[in-house]
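All protein chains but one are shown at their positions in the complex.
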Amino acid sequence: MLVLYYIISNTRYNQLYKDVVIKMIQMFNVSKTYEGDVLVKALDDISLHIKKGEFVFIVGPSGAGKSTLMRLMIREEVPSKGQIMVEGRSLPRLRQREIPHYRRKIGTVFQDFKLLMDRTIFENVAFTLEAIETSRSEIKARVPSVLELVGLKDKMSCYPHQLSGGQQQRVCIARAIVNDPLLIIADEPTGNLDPETSREIMNILLAINKRGTTIVTATHDKEMVDLMKKRVIALSSGRIVRDEERGGY
Amino acid sequence: MLVLYYIISNTRYNQLYKDVVIKMIQMFNVSKTYEGDVLVKALDDISLHIKKGEFVFIVGPSGAGKSTLMRLMIREEVPSKGQIMVEGRSLPRLRQREIPHYRRKIGTVFQDFKLLMDRTIFENVAFTLEAIETSRSEIKARVPSVLELVGLKDKMSCYPHQLSGGQQQRVCIARAIVNDPLLIIADEPTGNLDPETSREIMNILLAINKRGTTIVTATHDKEMVDLMKKRVIALSSGRIVRDEERGGY
Amino acid sequence: MNLSSIQYSLRDALRSFRRNKFMSIASMATVAISLLILGSAWLLVLNANFLATKMESELEVNVYLLKEVTREQALNMKPEFEKITGVAEVIFVSKEDGLKLLEDRMDGEGKIQEAMADANPLPDRYRLKADNADLVPQIAKDVELIQGVESVRYGQGMVEKLLSFTHWLRTAGLVVIFAVGLAAVFLIATTIRLTVFSRRREIGIMKLVGATNGYIRRPFFLEGMLIGLTGALIAVGCLHLFYSQLVKNISLTVNFLPVLTDMNILLNIYKNLLLMGTFLGAVGSAISLRRFLKV
Partner (left out) sequence: MNLSSIQYSLRDALRSFRRNKFMSIASMATVAISLLILGSAWLLVLNANFLATKMESELEVNVYLLKEVTREQALNMKPEFEKITGVAEVIFVSKEDGLKLLEDRMDGEGKIQEAMADANPLPDRYRLKADNADLVPQIAKDVELIQGVESVRYGQGMVEKLLSFTHWLRTAGLVVIFAVGLAAVFLIATTIRLTVFSRRREIGIMKLVGATNGYIRRPFFLEGMLIGLTGALIAVGCLHLFYSQLVKNISLTVNFLPVLTDMNILLNIYKNLLLMGTFLGAVGSAISLRRFLKV
């Protein structure tokens, strides 16, 4: 946990503590339709508000629209209808060149990991830091400590294809938290992990959340959701069917 | 379930019923070391026997060697040491040209799905059937029925990237069961599925197993394992730490 | 391999062509351009050869007879020249004709014919044409032995130069065709390998779900063939267009320049280009696959 302290002890967070009630994510009547041979209405008239510092689970059956919701939040997609704001800024209106800067403030765990296959684990995690021009020495300090946190310090010089599924997922988690984001979007971060490791990962997210970072997690892990007693938003066929503070799966 | 009947009602299975005690998979002191910058001992002196018609869960923490074990069974890898036999034939001794024919008798669900990205769902599932020269009409009958079984009949003409994570996983399951294999190797087949869908998939596997197919599944789903009361082999750091008939996670 | 499996392969090949459109078109264009370059080089070399042959065909041996030989004797010598191996044509030029030709050749430098009408210093002569320019020096030697011949001229020096040039040109032409052909093969093979390489993941998956090498290879083979053939067709089409434009242009501006227009030779080049494209596409694909089939 000392390591965590190192990563997260950032003045930004102390400040955030004070205005934790401020809105982080706001969605107003958002719909998302994928065009194609058949139109797929992945999200249908979603409105929700997530406050700064919240920890939110998104649950729902396969194909309910959880990943789509998250793709909207990192502006990988834009809504077909409706408005989505993060920290008061409209995402659909973000200009092309502002998008990378927006995404840097978010840590994302992708459902399919999205690791760079021709880079080692170290390089994968370091990539985000390099992109924001972190100094070499800081990268050399930070990356190993996050990798230790997710239990992969000894795999640092491996390539993704040399890792097990769960190890790849943990690399993805390490990459998401390494640059100290304001918001973490994690799409099934424990899908490939055993219950023990899952719990460790959740504890890490919890610790980060305690320091003020907003966390939105899609998950199928019933046990975990029931245990954590956090806000749960349930989707089904693209609609919100349940939104409970301190809910269960 | 009518559909299932259609898929599985095969005389081969009736025959198998009689000699169900015969060994399906035998591993003798198998070790697997991945060469590279650092040697990784993924499996260490594994001996196990799986009988025809058994349903086996492989459990263990992330990186324990579950996927490696399965890769040996489909002869994606050969053991560094030891012998592995399936239906009495030595896999390491299989000649290059026999391998495809061996693999056709196995249905595999890969942890990372391994779908063909430039083919539709229908074409992905049909691929295995086409490779064994199934007639067009039979393919046209079988593929939609398996896809219906996994709840994806309406996504038949989509490409993998147009599907959610769980949907892709179900395509992979459909592909594994479509050609009526003798042995199903499923590497975390429900990692991206919600509990409800997971249960459905497990029921399908169970039904296939009831008709005589041997099933080996790696999983992290504690609840499922506890519920099913099947044989459980627990791995840790490449060694078998537990092997129980009717065990729990 | 039965009918349905061939049908599957064909369908897969066409499907893959459509779905990997960028790759397919890129490699098709590479095939087209490489073969176009090869075809152009080929035509250039053939035309250079053609020109060389034309130049050689204008070589001849001039045989000057002794002054003592009477006109009748001179005319009777013709069969002797015709007997010499390699002689294709024998033309008699009387000294009167010779003087006229000389004056024409001198083109206004003076009225030689008039001035020397009575004292014609020229001898009678024969002009011999050879079957093959290389034989000219030998013919000259043979002619020297004939009685009544005073001297033999065939542009000594110049002819050797010309012959060594045409020989050099032919060798250089072969080298060029060979080198450009190699380059074209390499370019096409590399592109085909790149397109196969970029699909190695798919190939690995196919193997893992039980497809035989043959089954995987066949659509690639067919697709490669399709790409190669289409690329070659485009190349041949463009080449034919360009070349006929060129021929037309030459006939309008420098019509004295001999150009190859023999349709059979052209068709032969086109046929070879088509074969080459198809073969390289198909076999290139099949060979490139090999390293990815070992899963």
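First chain written, first letter: the chains are A, B and C, and each begins at residue 1.
Throughout what follows, a residue touches a chain if its C-beta (ideal position, glycine included) is under 8 Å from a C-beta of that chain, and two chains touch if they have at least 3 such contacts.
Note that this is a predicted model, so its numbers are computed, not measured.
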List the shown chains that the missing chain touches in the full complex. A, C
Contact residue for the chain not shown (choose from A:22, A:39 or A:132): A:132
Among the options C:10, C:33, C:55 or C:287, which residue touches the chain absent from this view? C:33
With the full complex in mind, choose from C:159, C:187 or C:289 the residue touching the hidden chain. C:187
Considering the whole complex rather than only what is displayed, give the residues of subunit C touching the chain that is not shown. 22-23, 26, 29-30, 33-34, 36-37, 64, 98, 102, 106-112, 114-116, 119, 121-123, 151, 153, 161, 164-165, 168, 172, 180, 183, 186-187, 190-191, 193-195, 197-198, 246, 249-250, 253-254, 256-257
Subunit A residues touching the chain left out here are 74, 76, 96-97, 99-101, 103-104, 106, 108, 110, 114-119, 127-128, 130-133, 135-136, 175
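Simple rule for what comes next: only the chains that are shown with their structure count from here on.
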So what shape is it, when you link every pair of chains that touch: line, ring, star, complete or other? line
In terms of C-beta pairs in contact, which two chains are most connected? A-B
Whole-Å distance, C-alpha centre of subunit A to that of subunit C, is 67
The distance between the C-alpha centres of subunit A and subunit B, rounded to whole Å, is 31
Which residues belonging to subunit C are in contact with no fewer than two other chains? none
